[in-house]
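With one protein chain withheld, the remaining protein chains of the complex are depicted in position.
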Amino acid sequence: MHMTLRALFGATAALTFAGMAAAATTEITVATVNNGDMIRMQGLMDDFYAKHPDIHVNWVTLEENVLRQKVTTDIATKGGQFDVLTIGTYEVPIWGKQGWLVSLDDLPADYKKDDLLPAIAGGLTVDGHLYASPFYGESSMVMYRKDLMDKAGLKMPDAPTWADIKKAADAMTDKAHEIYGICLRGKAGWGENMAFLTAMSNSFGAKWFDMKWHPQFDQKPWADTINFYLDLMKADGPPGASNNGFNENLALFQQGHCGMWIDATVAASFVTGKDSTVADKVGFALAPDNGLGKRGNWLWAWSLAIPAGSAKVEAAKTFIDWATNPDYLALVASKEGWANVPPGTRKSLYENPEYAKVPFAKMTLDSINSADPTHPTVDPVPYTGVQFVAIPEFQGFATETGQQFSAALAGTTSAADALKNSQELVTKAMTKAGYIK
Amino acid sequence: MATQHSRFAARLMVAPSVVLLFLWMIVPLVTTLYFSFINYNLLNPMQTGWAGFSNYFYFVTDQAFVQALWNTIAIVVGVLLITVVGGILLALLMDMPFWGQGIVRVFVIAPFFVMPTVSALVWKNMFMNPVNGMFAHIAKGLGLQPYDFLSQSPLLSIIVIVAWQWLPFATLILLTSLQSLDSEQQEAAEMDGASWLSRFIYLTVPHLTRAITVVILIQTIFLLSVFAEIFVTTNGGPGTASTTITYLVYVQSLLNYDVGGGSAGGIVAVILANIVAFFVMRMIGKNLDA
Partner (left out) sequence: MARKVTNTRKAVVTVIAWGIGLLIFFPILWTILMSFHAEGDAIKNPLEMLMSPWSFASYAEVQTRSNYSLHFFNSVVISVGSTILALIIAIPAAWAMAFVPGRRTKDLLMWMLSTKMMPAVGVLIPMYLGFKNIGLLDTRTGLVAVMTLINLPIVVWMLYTYFKEIPGEILEAARMDGASLRSEILYVLTPMAVPGIASTMLLNVILAWNEAFWTLQLTTHDAAPLTQFIASYSSPEGLFYAKLSAASTMAIAPILILGWFSQKQLVRGLTFGAVK
């Protein structure tokens, strides 16, 4: 056994050192989430190395929750482990304000900053400085099965109401054949069920806080939101919905188990892609509303940013420019086709006639444009963010709130209790953080 | 027997271990204790100053605290029950002669070699998932409605996953102990007409007591800090149905980034662990002439 171990040891050591021999260049460490578009980028690195032979990229690819936690720990302690971070529209305004990110105002001219979609760029800008460059942007929309709608004799409007959704879901559900009229997020987490529910609540006229930062779960709009959601899911949702997040629902939809799915616009390329059994049967519509002037869609952009602690800012900027520049979109298009281009970041992409042929292009753009992070709710609120509240404490208490609604969906607690508990725990968290005096 | 000289040498030899472990214990403990009394949120550098006992107050009055306490106990006791009882039965089985003993033994101990994260992921996705999991497929095959393990009985599911990982450990220790059982005594008892059951109760069980104690001691230490399995499978939910004290500390310190609150939680957890340790070690002390 000792011999085998030593032999293994030696062999791997040799391998590793052979791999490191060529590293007389600047090495940057890039932390990223294991989503499809990022994985695709890792496959296209030959292009980057051809253009920048003096830079080597070490990828740290992690699952979203682990990534977020590691990156946050590192930046908040100024650990300096990463040179480029993949973060979202929730983190950028908070971290930018703290001075934790390097401003990206001086990217080269061919980066074409003015080409960025204003809704997306706005969310990544703090006090006039761009602190992160969007890699892909998303809103949310309704994805539905055209064949099932036809079968039910219904037609999906381009801009449905929640009543339309309920009607369609009831009509499509066929539990005997494992077809569930609607798949929605139920897994607890501020970026999972609470992203959906917060966006949904906006269209019901609800809000997280009033102008004095008092939580609003004890108000009717939130009760309406939760009751509607629970009724819909209990009647027409899949089993185990309280553990379903984006990925679980995607898998369900791809296998043809969902009649409708309201989720991120980026899912469109997956449900129409090669892994999908229903690729040619998918239609798209705007996220529903209730006639109150706000739709239930969110706005998010996975973006690349440089932590203030990085010692390799120049190399990091070179990389960010390469990865988010219009040329990168063209590169992906040439290798993998237009449908696989990272969506939702640039005006020029949507003006491109080639891209206009992609079935979900227009609906994605319309959805992004209809979200307004600076005025997310029907009533005025003291915060920004559509499906989140851009304060540091949000991810903690929103995840705990998410647990409550997840439990209500699982049936282990009632809607009223979930709302009551949420009200209590958010009040407590806000008191502790000093918002409520 | 031991001379003054050898006593001194012995102290010297124990010293590195003791000093290192003492530092390993005291440095984090003191820092944590300090942090637990201040306002310290990593994401909000504006919040500073002494917090008094407020961090403790918020932790202990957390909606999930009491439940987390029970859940922690449930996991420890549940897993111990399954692994000890299951381990004894398995060890008895493995001790009997049969064909392919080596291979079966390899099968039985395999789960112990699997990373907790991996086993949690495998159980959650490939087995307990209500749509694509193995159990769901079996239920559908039998014409039943698939059961949604992780939302309907989250705690039990976690106990099963953790017990699966620790069953081999218990089996191994109990098997080794069983093999050292005096076979002559066994045979003598058999000659005297003692039934299998009475031989088991009066000879085997007393012989296994020491091994059982060891299993309980070692596993308790690891079970009190079960984290990856919960993090991967249920995230402490639905609601707080599978939140343990360790998980609650995680929520405070790595989700809220409330270092103050998380530290207070850490101290509470240490105190609770030590209460458990006190009882376990008491019990062990009687059985182990360590």
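So that you can tell them apart, the chains are marked A and B in the order they are listed, and the count of residues begins at 1 in each.
The working rule: a contact is a pair of C-beta atoms (placed from the backbone, for glycine too) under 8 Å apart; a residue touches a chain by one contact, two chains touch by 3 or more.
All values derive from a computational prediction rather than experimental measurement.
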Absent-chain contact - pick from B:158, B:203 or B:269: B:269
Chain not shown: contacting residue from B:107, B:202 or B:279: B:107
Residue in contact with the excluded chain [from B:44, B:71 or B:246]: B:246
Chain not shown, touching residues in chain A: 1, 4-5, 8-9, 12-13, 15-16, 19, 29, 31, 34-36, 39, 42-43, 58-64, 66, 70, 73-74, 77-82, 245-247, 250-251, 254-255, 266-267, 270, 275
Where the unshown chain meets chain B, residue by residue: 2, 6-7, 9-11, 13-14, 16-18, 20-21, 24-25, 27-29, 31-32, 35, 42, 90, 93-94, 96-119, 121-123, 125-127, 132, 134, 137-138, 140-141, 164, 167-169, 172-173, 175-177, 180, 183, 187, 190, 210-211, 213-214, 217-218, 221-222, 224-225, 227-228, 232, 245-246, 249-250, 253-254, 259, 262-263, 265-267, 269-270, 273-274, 276-277, 281, 284-285, 288, 290
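The rule we apply is simple: only the chains that are shown with their structure count from here on.
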Averaged-CA centre spacing for the pair chain B and chain A, given as whole angstrom: 36
Residue ranges of chain B in contact with chain A within the complex: 41-45, 47, 54, 58, 63, 129-132, 145-146, 148, 150-152, 234-241, 251-252, 254-258, 261
Parts of chain A lying in touch with chain B, wherever the complex brings them together: 69, 72-73, 76-77, 94, 98, 178, 187-189, 238-240, 242-243, 248, 251-252, 255, 257, 392-393, 395-397, 399-400, 403-404, 406-407, 409-410, 412-413, 418, 421, 424-425, 428-429, 432-434
